[in-house]
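Notes follow once the structure below has been shown.
And then chain A:
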Amino acid sequence: MTNHWVDMLNADVVLIMGGNPAEDHPISMNWLTRTKERGAYILHVDPRFNRTSSIADVFAKLRSGTDIAFVGGMINYAIEHNRIQQEYVREYTNASWIVGDGYNFADGLFAGYDPKKRSYDRNQWAYALDAQGQPRRDPTLKHPRCVFQLLKQHFSRYDADAVCSITGTPKENYLRVCDLYTSTFAPDRAGTWLYAMGTAQHSHGTQNIRSYAILQLLLGNIGVAGGGVNAMRGEGNVQGSTDQGLNNDGLPGYLQMPIEVDVDLKSYLKRVTPVAANPASANWLQNTPKYMVSLLKAWWGEHATAGNDFAFAYLSKRGNGFQGQGYAYLALMHAMLAGEIKGLFCFGQNPAVGGANARLIRAALEKLDWMVVADLFEHETASFWKRPGTDPARIATEVFVLPAASGVEKEGSIVNSGRWAQWRYRAVKPIAECRPDLEIVNRLAKAVKRAYEKDGIFPEPIRHLDWDYGDEADPHRVAREMNGRYLVDVSDKDGNSFAAGKQVSGFAQLRDDGTTMSGNWIYCGGYTEEGNLAARRDATDAPNGIGLYPKWAWVWPMNRRILYNRASVNRKGEPFNPNKWVIRWNAEKKIWEGDVPDGAMPPGQMNPFIMLASGVGQLYCPDLADGPFPEHYEPVESPVRNLLSKTQSSPCAQIWQSSEFDRYGRPDAFPIVGTTYRVSEHWQTGAMSRNMPLLVGLVPNAFVEIGTALAKREGIKNGDRVIVSSARGAIEVYALVTERFQPFYVDGRLIDEIGIPWHWGYAGIVPGDIANDLTASVGDPNSLIPETKAFLCTIRRKEGA
Partner candidate 1 sequence: MTTTTVIPKAMIQDNTRCIGCRACMVACKSWNERPADHTEFFAGAGYQNPRDLDSNNYTLITFNEITTGAKPDWVFGRQLCMHCEQPACASACPTTALTKTELGPVVFDASRCIGCRSCMQACPFLIPKYDYENLAPKIHKCTFCADRLEVGLEPACAKVCPTGAITFGDRDDMVAEAKRRIAEAPGTYIPEIYGLEEVGGTSVLHLSSVPFEQIGYITGLPKTPMPNLTYRWLRMTPGVFGILYAVFAALNWIVRRRMRHQKGEGEHR
Partner candidate 2 sequence: MNWRIRLTWWDKLLLVVMAIGAVFAFVRFATGIATVANINNAYPWGWWVSYGIMTLIALGGVGFTMTGLVEILGVHRYHPFVRPAVLMGLLCYSSMVTVLMVELGRPWMVWMIMISWAPTAALFEVGWCAFLYLTVLALEFSQVPLEKAGWGRALSIVRAIYIPIMILGVTLSHLHQSSLGTLMTLIPHKINVLWWSDRLPLLFLFSAVMAGPAMAILEHLAAARWLDFAPRMDLLAGLARIEAWLVGLFLAFQMGDLVYRGATDAMFSESWFAVSFWVEIGFGLILPLALLVMPEVRASRSGLATACSLIVAGVLLLRLNVVVIGLRVRHWETYFPSIGEVAITLGITAVAIFVFGWFARILPIHEELPLPEPSPRPAVQAARAFRGAEGVS
């Protein structure tokens, strides 16, 4: 999140789209209930009326996969009704920047598209540069090629009628949402945008989020109290896991993963360190070298020196991946299926149930030589070799199951969606031989190191790994390393000196000469000489009273609670909304008051979006794989043609077709839109929750929710057993018939949509068929996240049931 959970209290309008917080983040509902009490409106946009809708003021239904049409229409509405926060947009976004002549858009395609490679040449989208090599600008926003005008033109096709005929939203509801939400353009009103997997898990998921960002920028809602683009993370500590670089394309602190062409540290840093677009851009990531070197020092300690490129050669470089498709989830599973992956460490994950196209995944698991599972229960992945319909004798995989400790049985921090790192103590000792993950990894690493002491191919990276977290791994040591420390006595330009071994107090102190180390630069400042700041529990609010709670736990970066908060003040440092100010410049004392300012420099010309090379919010973003503007495309499997352009689905989506499991359905055989979602009572693949008798008692069996009209047509009654099938598989579940799931009127006909909670598998107290057997191996071009939220399927009643 750019903001955080408590900040919901400051919103005047809350829009929830592609998410169901009442279901999946019930604790957050505390904040939403209280903000509603204060008079805020809650708007819920979703295919189905669910538990969040029950407390919303306005519910607008939306066909899965048409988010960009919906939000594009809101952008159009905002521009048409002049609901733009003018000063904000002019000063803090790239609205005034002029785009070069290479850019154009027609028939659903941007300039530079290569149909064979299914990718764009993004150089075509470059800005028009002036003599100094900086982007030209028109502060009046009237230049026909300025970003604002191009934006306006692009979304002029998204009028309410066009939008509603795509999304199937009743027009009256749609306009009410537009009206209520765009009212937050006023400087004294803020709108917050909440979303989750319903937004992200699409073949245009990244662009979905881009559309939210654009709208929020136009309304001046980024960096302010009660605003922001706020992802409700899908797992308890997924924020922490991405922060630590567990994704295949990142290093800790969201540093970029080196790739094959990065032959040395210098060329890597040259490639990844952004260059400021203009002098007004603080371009914080120009400091990347300091963070990278400090990271390398953390990993290889004394073996990383200026002489050996700080052991950059020890770091693995990412190749092109399986079939050149990278190393994300879908590619991994296909590689596994093709027999290219010998072993798998599967920690706290259950791909046999949770991954898209799950039948493919289970078949892929059979090809492994070995697998190590660390989890609390023997779930579907751990027991794939003895799943129903499988003869264990024909599977050669050796499976190890390591019992892991649960969240309350270990000490450490968890980072919530709002970036709050909250330290937790161990409440109970782990039962039997269960061990915390940290301990498991610690022993594993030590064992690997011991093995590499004897021999090994290219053993240095392992042998020289600076690994010392104690005999029983101490989370404090890890946290301290993440923060980082001085390795030699140093003094800075202000004459302060710091002794070797002292913790650094912030990433501004990290250096690129090997004198500092830090395991994760964004966590710098979290465990300093003051102590473990994530363990603080002081509930005193800051003087500006907007729920910052600066002494409760610790937030990255640098305990800054609202990101980009310089955008909440004008060039003089005066808040746009004095009633809910985030930061303000005290001209007498020459300091900032309030939240930690996002960039400590005094107010003036420096732009607020300091993490972007441009320094300004990107209405137009030439850096993404599938376009500088979001454009509505139908999901890869869709029952209707794209009413907006000739390009049916995302032209850059990763559509796997290499295996027998990669089959796609057409609307004549599979006329119903299928989606997946969750229930409060179960968690993810049910690996834990379907082993809890009390929870199983509440929601025991797998089911599909279908509308009353569809049920009547198919002769299905509530509680009947039904078969739901897609081109990839079929499952048998209970049917829950409800009024809350209505068909969508699209392109002159009614389209049905059904939804299946994906919590069930063949393990646990009550087994059930796996919803993800129906979903496809289709990935977003940027994040490669699978499109599990929109696919085609059909339904029929089970005979003789």
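One rule holds in what follows: a residue touches a chain if its C-beta (ideal position, glycine included) is under 8 Å from a C-beta of that chain, and two chains touch if they have at least 3 such contacts; residues count from 1.
Selection criteria: all candidates are chains of the complex that A comes from, given by their letters.
Since the structure is predicted, the reported quantities are computational estimates derived from the model, not experimental observations.
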{"item": "Candidate from this complex that touches chain A, chosen among 1 or 2", "value": "1"}
{"item": "Touching residues (chain side chain A, partner candidate 1) in the complex", "value": "22-23, 26-30, 32-34, 37, 49-55, 59, 679-681, 693-701, 703, 719, 734, 736, 738-740, 742"}
